[in-house]
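Left out: one protein chain. Kept in place: all the others.
Then we have chain A:
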Amino acid sequence: MKRFRATLLIVPTAALIFFFVILPYVTVLLMSFRAPADGQPYGQGFSLEGYQQFFSQPYYALSLPSSLALGMATTFVCLVLGYPIALHIATASRRWRGLLYGIVLSPLLVGIVVRSYGWTILLGNSGVINSSLRNLGLIDRPLPLMYNNFGVILALAHVFLPFMVLPLLSSLQSIDPAIAQAARSLGARRFTIFRRVTFPVSMPGVQAGCILVFVLAISSYVTPSLVGGMRVKTTTLLVIDALIDQYQWPFGSAMALILAVTAGIVVLIFARLTRMKWT
């Protein structure tokens, strides 16, 4: 009886996971195997047509590697920009730390649409940067800053930077300051301490931040569509296109699943490569 009552305690959690995680996935999985239809989201019976369509047409199939590359590039940029920021905040005095924290988190307070639109104002052909350069007489044709991977990666990195900085910061702040002192007393200089001690010890934060940013970047829709102007084709954009514009639910579901599984595999490989035996 007692045991039974204890088992009851997991019911709320189990229900939550079932309705919000398992059920949607099962629905999408089922939908991806449905037969397509005209004038209707999906037809009768089951087929593999959604998957076939994706892999047989380069327009769709090639969006997958370019999405992954875009995600990786964004992650890399976030790491390179975010690590010094996190390191700086972690070592700042308490008064500065609050301010810097605020600056890093402030993008989260502004909606993603506004932030992406802001980038189009900056990077557009008649945007702030191009028109300034033109007025200064430095260029006579606008630089291709937008509607390409460069612009999208830049904007994505800005949008997701806080998700890199926060795990890095929590990882860096949990390092015992005596560890760096110990390394110093053993004769290590600043850069050596960073390379041999601080950075490797912060690896759990690097790992968490990279996974977070990668997953967010490849599934993002607003930024690539605004800054990329439909000229940068990511799988996520094609999924939305299939579901909403073409009204083909099985094909959209199949693409969404392919993207999710591929992203999962990439994350697993990354976690495997950066595995820490010491934690």
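By definition in this document, a contact is a pair of C-beta atoms (placed from the backbone, for glycine too) under 8 Å apart; a residue touches a chain by one contact, two chains touch by 3 or more; residues count from 1.
The definition used in the following text is that contacts and distances are computed from a predicted model.
The chain absent from the displayed complex carries the UniProt protein name "ATP-binding cassette domain-containing protein", chosen from "Cytochrome bc1 complex Rieske iron-sulfur subunit", "DNA topoisomerase IV", "Radical SAM core domain-containing protein" or "ATP-binding cassette domain-containing protein". Between the chain not shown and the residues A:A61, A:I129 or A:A188, the one that touches is A:A188.
Residue-wise, the contact with the chain that is not shown comes from A:A178, picked out of A:L109, A:L138, A:A178 or A:L273. Residue-level contact of chain A with the missing chain is found at 176, 178-179, 181-189, 192, 196-197, 200-201, 203, 276-279.
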